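Handing you a structure now.
Excluded from the complex is one protein chain; the other protein chains are retained at their positions.
And now, chain A:
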Amino acid sequence: MELLLVALVGVLYSAGIYLMFRRSMVKLLLGFIILGNGANILIFLMGELTKGKAPIIDAEETHFVDAYADPVPQALILTAIVISFGLTAFAIVLLNKVYSTTGSDDLDSLNIQDLDI
């Protein structure tokens, strides 16, 4: 299971970065979303996968006796998902607005003002 996730993280990161290098704005956005998901799975993976052991102490015990699933990475991912949701929503509106003001999906066409010194 770990190995599968490691491969998945690698694929998501490389696909995300490749898409961000493209000139199209839509691909840039998709690249960012994929990269963000890759980061979330990475955090999930770094917290060590423990199946079916909730971090709850039994009534007769006073401390954990067995390995349990770490709840912190899940809390981190939840926060990161919410944040990236907001960022993605903003980016979609921004790119839509850029498209309607410049009339182009090509990122290279946005450098007009950089040409004058």
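Definition applied: contacts are C-beta pairs under 8 Å (C-beta built on N, C-alpha and C of every residue); 3 or more make two chains touch, one makes a residue touch a chain; residues count from 1.
The working rule: contacts and distances are computed from a predicted model.
Engineer: What is the protein name, per UniProt, of the chain that does not appear here: "Multisubunit sodium/proton antiporter MrpD subunit", "Seven times multi-haem cytochrome CxxCH", "Deoxyribose-phosphate aldolase" or "Energy-coupling factor transporter transmembrane protein EcfT"?
Structural biologist: According to UniProt, the chain not displayed is called "Multisubunit sodium/proton antiporter MrpD subunit".
Engineer: Which positions on chain A touch the chain that was left off?
Structural biologist: 20, 25, 28, 32, 35-36, 39, 42-43, 45-48, 70, 72-73, 76, 79-80, 83, 86-87, 90-91, 94-95, 97-98, 101-102, 107, 110-114, 117
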